[in-house]
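Every protein chain except one is present and positioned as in the full complex.
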Amino acid sequence: MNSPIFLAAVAAIAGAFALVQPHLGPFWQSLLINILMYTALATAWALFSGPTRYVSLATAAFFGLGAYTMAFLGEAMPLPMVYLSAAVIGAVVAAIVGLSTLRLSGVYFVIFTFGLAELIRQLVTWAEAKFGGTVGRFVFVPVSPTDIYFMLIAACVAVFALGWWVQRSRLGWALRAIGEDETVARHAGIDVTRAKVLLFSLSASVMSVVGCIMAPRWTYIDATIAFNPIISFQVLIMALLGGAARLYGPVLGVVPLAILFELLQANFPNHFSILLGAVFLAVVYLVPRGVAGLLEKRR
Amino acid sequence: MNTTRRAALGGIASAAIISTAHAQTGPIRIGYSISRTGPNAGGANVTTLPNYQLWVRTVNEAGGLRVPGGARRQIEVVEYDDRSQSEEAVRNVDRLINQDRVDFVLPPWGTGLNLAVGAVLNRGGHPHLAVTSVTERIPELVQRWPNAFFFLGRSSAASEALVTTLQGLQRGQGLGNTVALASVQDQFGIELVNAGRAALNRAGFRIVMDRQYPLGQQDLAPLLAEAARANPEIFIAFSYPPDTLAITEQARIANFNPRVFYTAVGTAFPLFRQRFAANAEGVMGIGGVDISSPRIRDYVARHTQVVGRPPDGWASPVTYASLEVLEQAIAQVGTDRAALIRAIGSGTFDTIVGSIRMENNQRIAQPWVGQWQGENFVAVGGAGTLTPVQFPKPAWRPA
Amino acid sequence: MFIVDVVLSGLVLGGIYALIAMGLTLQYGVARIMNLAYGEFTIAACFAAYVLFTVSGVNPIIALAVAMPASFVINWLVYAIFMTPLVKRAPDAGALEVDSILATFGLLFVVQGVLLVIFGGTYFSYSYLAVPVQILGSAVALNRLLAAGIALAIALALYLLLMKTRMGTAVRAVAVNPASARLVGIDTARYAAFAFALGGALVAASGVLVSMFFTFNASMGVVFTMKALIIVIMGGVGNVLGALAAGLILGLAEALSAGFLDSGLTMAVNFALFLAILLWRPAGLFGKRAR
Partner (left out) sequence: MSLLTLENLSRSFGGLRAVDGLSFAVEPGQVLGLVGPNGSGKTTALNLITGNLRADSGRVIFAGRDIARSAPHSIARAGIARTFQLVRVMASMSIAENVAVGAIFGAAPCAPAEAMRRAPALLARIGLEGRGAEPAGKLTYIDQKRLELARALAAQPRLLLLDEWLAGLNPTELEEGIALIRSIAADGVTIIMVEHVMSAIRALCGRIVVMNAGQRIAEGTPDAALSDPAVIAAYLGDDDA
């Protein structure tokens, strides 16, 4: 997809989301919040994992750090500063993690990132219990669901703009080359370490901001809620299903899956799991290259 | 259970039709989002869901909910699974209120999820009958959410009632003053142990061990070995269902026989008694019921018949009682939610756990310490009709 | 003796961890199926043991004799029906990994959903062989000791099977390099199916044994999947002794940190240890750098 069309499409869709808000009502807004949240997370995930093919399960770690940033700082400083802090914290932690994991590849990286998210969760719990005297934190910040809705639109626009910019930039080229053949990339003059860490940080920073945006919606967070590993898995599955190789791929996984969850949830609460699993299996067998792959084949 | 109509994703049109048609005579629609799956499913399926089902069935078999004027209206249920996730719970409640347009929403299981949906219920003007939501900050919460009612009180009340019970045993039965504490690293566990530690110190007990362990940990042999070495008179674990069982079993393996053995959440589960059989005897835990009450006995019998197992001896009867409060309030003022919130906050209700009257949206007086005595988890501490403590706890027997 | 208590409980726990991971070493290490539904199969075996014990009065040790072959067959079918199409269409190991993650994620929900419909979401637990055994003056539950002992036995048997038999050599060849294995005339598809099914039989064994002391419900599968994945990765993919070593290390670390450090940190210590080992040896303790 060429850039003017892509950017125009992002702007138009974002505009449509914003315009439609007054007519939504809480239910539809709630559904769209869910879709927007996963769009931002899955696109941010694919920003790094798509081109490098490093499958990360650390989404929940960065999301949770963002949520905790809100819990700790939400009442202490102006909101824009809180979101900025979340972005910085996510990026810094990701940089440290990125630098330490460069020797890992394939499934070792996958499980490492999962272990990392769990380690952070355990440490946060322990530190809260030991020094905070509590494990749950209340998030009473004057942020309404409508505010969250608009902030998520902004986050989505930001992540698409970021992705668009990265793709055209030297960084994006570097990552595609790394994903194709890391050895060639190195010998072509690409600082593989720097490129990977940089993008991992950018991607994590978006995830943290999303966590920070979402936290007030739940009034209460603890480590189990904020660092829920389901978030990592759901993001991974959505992005892979949509197709992580394209910037617009993950959203093609997010939207149908979110709607599928919703339909099954609303109509079959007692058989939700079975049906979800069955539909999932069917999709894996019938849509082997992701939704984006399906679209490209048709074209 | 009654027939259930659910709005699929679209659903706007059908919801609109219903809202005009059912206004006065149709069924009363009650919705809930509950953790059928995920980490909370264990608790939700013991304490909350069975009681919702039992109550709906009981009411409908009696002809429906009584509304002012004497008419009865059937209950129609809309239910969702929140998969133990806060975001799903929020969305489900949003959907129940705004899409399915239910008349009332019953709360999910657990403090985290209750607080997550608290803001939505507050915005929607729905009464929030929070039961399985126990935290120290309830007084602050009811300021923010005057529609919310907390039926199980604050964490510190549980710990303080336990310490009072222990003091009674010290005075009357010669219980010593050494205590070993273990607590799960979870909000409730931490609040319990913080309050418990302070109360124990005030009461002059000597804490010889004070350990925490992570949520979900079922391998607690080192912890119990340490407790056994400390050889205290009293062992208190502010624990959760899976680890409550693990701690008890490990104590038995280690032949650790303090004179008071207390494990918190899950002790009151029928599962506990089923697994430990005669060894459950004398184990104390959070909760407890007044087994002398015929209404409780009737409730236990109905629960056993409908659900297929007895209820737990702590939050189950209170959950059921919270529904009775709702039922009686509806009979008084009908389905106007604002009037209903006022009625629940100011009325006195006769329930299976006795008379309930809210003080600042909280139920204060209730049994807090239970003990397995025979087949029953009886109330031995806190407020209400209490049974004398069986002391000391008999030593573990070989399985 | 304090130290004996700690080390002994650590070793027993480690054995149980190894037991949980043993099936996945075969399923992922040999058959290359990253089985996210692994824990659901473990839980299903827990339920099978529970039903056999509480309804039919069959004790869990005898239940093994039923559950293992049954699970072998079921897992063979799962491989034949769900995995074969993926194996056939995957151009490389990476693609198969992604596909198997997605497919077994679906399978996870199906198995969990079926368990939920049958058993509901409540906790289950029963008591069998919950009697203390005195070892060096320290009390260990017999059921846990037995589970750990069987883990050790399975690990050794598997090791011998893989190292000393013709079939084992073939299975190892498939694990190391499927393409070359095919060149030397090994029917890789059959051996992969065999390894997956054998892994399934071991899942059943661990589920049955763990059910003797573990309180479980239908939603707890993920706990086992994650534990197993961590142990398999830490030991080195496809390495049975690696899994045993990793399990024992984690068990000991957990007991030692509970005994000497802070019982609230046990899980954190485990994850930290896992991460540290991967940073030190990026392909696990016994893994060879391949890719």
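Order of writing sets the labels: A, B and C. Residues in every chain begin at 1.
The rule is simple: a contact is a pair of C-beta atoms (placed from the backbone, for glycine too) under 8 Å apart; a residue touches a chain by one contact, two chains touch by 3 or more.
Note that the structure is a prediction, hence the values are computed from the model and not measured.
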item	value
Neighbouring shown chains of the undisplayed chain, as defined at the top	A
Of A:Met81, A:Ile96, A:Ala161 or A:Ala188, the one touching the omitted chain in the full complex	A:Ala188
Residue of A:Met70, A:Ala174, A:Ile237 or A:Val287 touching the missing chain in the full complex	A:Ala174
Chain A residues touching the omitted chain (full complex)	168-170, 173-174, 176-177, 180-181, 183-192
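Definition applied: only the chains that are shown with their structure count from here on.
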item	value
Touch-based graph of the chains, sorted into line, ring, star, complete or other	complete
Whole-Å separation of chain centres (CA-atom averages), chain A against chain C	30
Whole-Å separation of chain centres (CA-atom averages), chain A against chain B	35
Contacts with two or more other chains, residues of chain C listed in rising order	112, 116, 262, 264, 267-268
Two or more partner chains touched - positions in chain B	36-39, 185, 212, 214
Chain A-touching residues of chain C, taken from the complex the two chains share	28, 34, 82, 85-86, 89, 94, 97-99, 101-103, 105-114, 116-117, 222, 226, 229-230, 233, 237, 262, 264-265, 267-268, 271-272, 274-275, 278-279, 282-284, 291
For the chain A and chain C complex, residues of the former touching the latter	53, 55, 100-101, 103-108, 111-112, 114-116, 118-119, 122-123, 125-126, 129-130, 229, 233, 236-237, 240-241, 270-281, 283-285, 288
In the complex, chain B residues that touch chain C	35-39, 41-42, 44-46, 49, 84, 182, 185, 211-214, 216-219, 221-223, 225-226, 229, 241-242, 245-246, 249-250, 252-255, 266, 269, 271, 274-277, 398-399
